[in-house]
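Here it is, the structure in full.
All protein chains but one are shown at their positions in the complex.
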Amino acid sequence: MSDTNTISIDNPILDVDKIRSDFPLLSKEIGGKPLIYLDNGATTHKPKQVIERVRKFDSDEYGTVRRGSYRLCEHSTQLYEEARQKVADFLGAPTRQEIVFTSGTTQSINLVAHSFGRKFVNSGDEVIISNIEHHANTVPWQVLCDEKGATLKVIPVADNGELVMEEYDKLLTNKTRIVAVNHVSNALGTINPVNEITRKAHAVGAKVLIDGAQSTPHMKVDVQGINCDFYTFSGHKMYAPSGIGGMFGKMEVMETMSPYVTGGDMIMQVTLEKTTYAKPPARFEAGTPPISQVIGLGAAIDYLNAIGMDKIFEYEKSLLDYGTRLLNDIDGLRIIGNAKEKAAILSIYLEAAHPHDIITMLDQDGIALRGGHHCAQPTMIRFGVPATARASMAFYNKFSEIDALADSLRKIIKFFS
Amino acid sequence: MSDTNTISIDNPILDVDKIRSDFPLLSKEIGGKPLIYLDNGATTHKPKQVIERVRKFDSDEYGTVRRGSYRLCEHSTQLYEEARQKVADFLGAPTRQEIVFTSGTTQSINLVAHSFGRKFVNSGDEVIISNIEHHANTVPWQVLCDEKGATLKVIPVADNGELVMEEYDKLLTNKTRIVAVNHVSNALGTINPVNEITRKAHAVGAKVLIDGAQSTPHMKVDVQGINCDFYTFSGHKMYAPSGIGGMFGKMEVMETMSPYVTGGDMIMQVTLEKTTYAKPPARFEAGTPPISQVIGLGAAIDYLNAIGMDKIFEYEKSLLDYGTRLLNDIDGLRIIGNAKEKAAILSIYLEAAHPHDIITMLDQDGIALRGGHHCAQPTMIRFGVPATARASMAFYNKFSEIDALADSLRKIIKFFS
Amino acid sequence: MSYDNELYQQVILDHNRKPRNFHEMENSTSSCHGINPLCGDDITIYLKLDEAERVIQDISFTGSGCAISKASTSLMTQYLKGKKIDESRLIFDEFHKMVLGDFDPEKEEHHLGKLTLFMGIREYPSRTKCASLAWHTMVGALDKKSEGVSTE
Partner (left out) sequence: MSYDNELYQQVILDHNRKPRNFHEMENSTSSCHGINPLCGDDITIYLKLDEAERVIQDISFTGSGCAISKASTSLMTQYLKGKKIDESRLIFDEFHKMVLGDFDPEKEEHHLGKLTLFMGIREYPSRTKCASLAWHTMVGALDKKSEGVSTE
C-alpha cells in the first residue's frame, strides 16, 4: 500500500506541493482540521493565477464586448476572443468560431436540445443517451422526445460500469437523430469509447453530442479526433470561475440551427416585423456574456497547459489506482464502477452506513466528499443503490489524502456496525 | 452653465470623489488621457468592495451550492441564499423564493417567454411590447408569437420619447396574455409608467413583465408597489460581476410555469421514464449556478444600499439636467428622447457626423460612449435615425466629465462641417 | 435538563440498525410517500386513523434512507402511536421548529419527550431535512396528499 506512495515520492509525475501552493483554498482548515477536498467532480478550486487574472481584469481592463468601438471595449473584446481561441486550441477545434460560450454544460446541452433538437427531431425519430448520464444530459432529451413524440433510447451499462456496446449497435437505426453521451461519467468515472460511439452514429446519419463536463478538467481532448458534432464543458469544473462554460459545435451543423436564447447580439437586424440572425457563434450568444469569467477561463486553460493535460491524466490515474487498491482492501466497502478505462472517481457504497451519514462523518475529519445520487438517479437505480459517497480527485490531491479517506471510512464502518 | 456645477460642489448630494476612489477602473488612462466612462447603460464598473468580495470568496470560501452536505458547501449555500435575500429586499419582493438567478436580463426574459409564454400564449392571443424596447425584450416575443400564431402589438412612442398611453389602452383586449415593457428605456432614458401599465394589463387579465435592466442600477425599485408579475435585471449593469442576473417572479405565477433550462437541481426525481420538477426558484435554476457572481451581486447591493438608491437617483438626475442644458446649447446637436420622467441617458444625434465617427473621435479624448442602435433598432427606425451616440451616466460620474463631453462634441461638429 | 449535542447518539444508531414499525400496513386508512431529493431518502408512512376518535391507531413505514432519517422515522412511529391527531400535528410543529433552530425545548415547554435527542441537528443545516422528512410525510398522510411530499 505504501508502495505506490513511495513511487510517487521518488519519481513524481507532478510537483503536487508546488501546485497546491497555487490554490489558496487547499490550505484552509475545516473545524480545525486541514481540508481534504475530494469533491472535484462537483466543482474545482481556482489557482491564484485565475483569481488574480479576474481581479486584474475587473480592476484595470473591464469593458463590455462586441458592442462598443471605444478602446476600452475593443481591448476587452480582443481578450474575450483570445480566450475563445484558447478554448478552441484546448479542445482541438478547427476554428475559434466553433466555440460557443454559455453559462455551463447544462446550458450547452439545453442549447443543442433546443436549437438542433426541436428543428431536426420529429415524431417517430429516436434519440439515444446512456444509462450513466448526468441529469443535464437526460432531462433535456426527455423533454424534447415528449414534446416531439420521439423515442428516447438508452444504452445499457454492464456491472463493471462500461456501456454495453453490442446493445448500442442494436439501438442505432436510420431514425436516430442524435446520440448524446458523456465522455466521462460523473457517477462512476467510466471513460466512454466516444470515438467508436461517434463513428457508429454517423454511419446511420445521426449527430453526436459528447458531454465533456468530467473529461475537460482531467484529460487531453481532441474534438476533431473524436469527430463529434458537439462537445460541452463547464468552466467551474476545470479550475476556472463559476458562471462560464461552453461548447464546441461543428460550424456546418451550427449553421443549420435556429437560435436558442434570443435578444441582443445574436441578430443581424431587428425590425418590429422580422429578425434576421447572426452567424455562429454570435447566433447562440444573446445578451451580455460572462465577460470576466471568459477571461478567467482563458487563464485556467493557460494554467492547465503549463502543467500539461497528459501529465495531469497520468498523475490522477496513479491516484485512482492507489485509491482503488486501498479501498478494495476494506471489508464491507464496495466501489461502484470498475471500468477498464476510468477517470479518478471512486463511487463508494458501504453496507454499514448510508452515504449521507458517511459524508457528515467524513466532514468531521475535514474530508469533503459528495453523497447522493450525483444528479444521476437512473445510474443509481441501475446499480440498485439509493446513493453513493463519491471521491473525485484532481491533480492537486495527494496520496496521503487518500490514506486519510481510507482511515476515516474504516472508522465509520466500525461505528455503524 | 457652471451654475449646477457650483451647486453640486457647495451642496453635494454625494461625495463623488470618495465614491470614485472605490472604483479602480475610473482612475485609468486611455491613450494618456483620463478615462471618462459614460457607457454605463452598456455595463458598469465594479467597486473594490465587489471585486474583493469575489476574490475572497474564491480564495477562502468557494464550494458548490445545494448539492453537498459537507461544511464548505453548506457555508457557500448559506452565502448564496443570503444574497438571494438581499436581492429580494433590494427589489421589494415579498419572499426570497421569488428571486430566480439567471445569467442576466436576456436569459430572464427568455425564461418567461418560454416557461410562461409557451404554456399560456396560444393561437389568436396577443402579446404587447413597446416601441422603445431592447432587442432582449423584443426578439423572444417575436419568436413566441411566430411559433404560436399569436399577435405582437406595440405601444407607440411619442416624439418626446414617452409611450402613448391612450394607444396602450386601445391595444389591451381580453386576448392579451402578457405585457412586457422596460422600466427605463436604454436608448432614450424614458422612465415608463409601470404601475399604470401593470394595473391596466391586470384589468384585462394579462400578466406583466417589467424589464428592469436600466432601472435597478439607478433608482429604488418596489416590485410589490408596481405589482408586476416579473421583474428582470442584470448584475453587470448594477456594479456587480458579469455573468449574473435574475428576476423576481410572483410565486403564484411561477408555480404554474414549466421549467426552462432542464438538468440537475431543477428536478425532484429523474427516472429514465419520467421527471418531476422542483418548486420555484429551484425549478428555474438548473445546473451549477454562477456561485461567486451571486456572492458578488450581494456585495454590490450592499454597496448601493450604503449610498442609498434615492440619493443615487437624485444625484444622477442633477447630472442629467446639467448635461441636457449643456448639450441643448450646441448647434447641430439633437437629443433624442425628452420624456418628463427620465433617467440619466442622453441619446445624441449630430447633423454633421455619424455616431460611429463621433465615438472614435470622442475616444481620442478618453471619452467612452456607445454609438449604434443600442440593440433597439425599432426605436431608431421610429425616430428616423440609423444610430445615436449615447451618454449614460452613473453616480460616479462628475459634472466636469459632462463639460468635457460637450467640449469634445463641439470640436467634432467643427471638424466634420 | 441537558441535551447531548452529538448527532449520532446510541439511540439513533440503535433505531437505524433495528427500525421499529418497519413494515407495510395492509389495512392502512391512508399513506404518503416522501422523498428528500438531495440525498435520496425515500420513505412511505402508513396510518390507520380512527376518524371518530381522531386518533392514530397504528403507524408504520417502509423505505430507505440515512441513519438520521431512519431513526427519526422509527422514533416518530413509536412516539405517535395512539396519539391524538391534533396533538400529532402540534408535535410536528414543535419538532420542525426545533430542528430548524427556531424552538428550544431546553427553554420552552414542549411535547417532544425523548424526540429532543434530535436537537443536535440544528448544527447541521443540510441534515435537518433528513430528520424532518418523516414528519412532513406523516402530515401528508394525515392530509391525504396523494401526490406525496418532498422536502425540497
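Per-chain numbering from 1; labels A, B and C assigned in written order.
To be clear about the criterion, a contact is a pair of C-beta atoms (placed from the backbone, for glycine too) under 8 Å apart; a residue touches a chain by one contact, two chains touch by 3 or more.
What you see is a predicted model; the values in this text were computed from it and never measured.
*Asks:* For the chain that is not shown, enumerate the shown chains it touches in the whole assembly.
*Replies:* It touches the following shown chains in the full complex: A, B.
*Asks:* Out of A:E74, A:E147 or A:E167, point to the residue that touches the absent chain in the complete complex.
*Replies:* Touching the chain that is not displayed is residue A:E74.
*Asks:* So one chain is hidden, and I want to know which residue out of B:K279, B:H356 or B:K398 touches that hidden chain in the complete assembly.
*Replies:* Per the contact definition at the top, the residue touching the missing chain is B:H356.
*Asks:* Which parts of chain A face the unshown chain closely enough to count as touching?
*Replies:* Chain A touches the missing chain through residues 66-69, 73-74, 77-78, 267-269, 278-279, 282.
*Asks:* Touching the missing chain, which residues of chain B?
*Replies:* The missing chain touches chain B at positions 353-357, 360-361, 371-373, 377, 380, 386-387, 415-416.
Everything that follows uses one rule, which is that only the chains that are shown with their structure count from here on.
*Asks:* Centre of all protein Cα atoms: which chain's centre is nearest to it?
*Replies:* Most central by this criterion: A.
*Asks:* Suppose each chain is reduced to the average of its Cα coordinates; what separation in Å results between chain A and chain B?
*Replies:* Chain centres of chain A and chain B, defined by C-alpha means, are spaced 32 Å apart.
*Asks:* Take the average of all CA coordinates in chain A, do the same for chain C, and state the distance between these two points in whole angstrom.
*Replies:* Centre-to-centre distance between chain A and chain C: 38 Å.
*Asks:* Starting from the mean Cα coordinates of chain B and chain C, work out the distance between those two points in Å.
*Replies:* Here chain B and chain C have centroids separated by 46 Å.
*Asks:* Among all residues of chain A, which ones touch two or more of the remaining chains?
*Replies:* Residues 356, 360, 371-372, 377.
*Asks:* Multi-chain contacts only, two chains or more: what residues does chain C have there?
*Replies:* Expected reply: 38-39, 124, 127.
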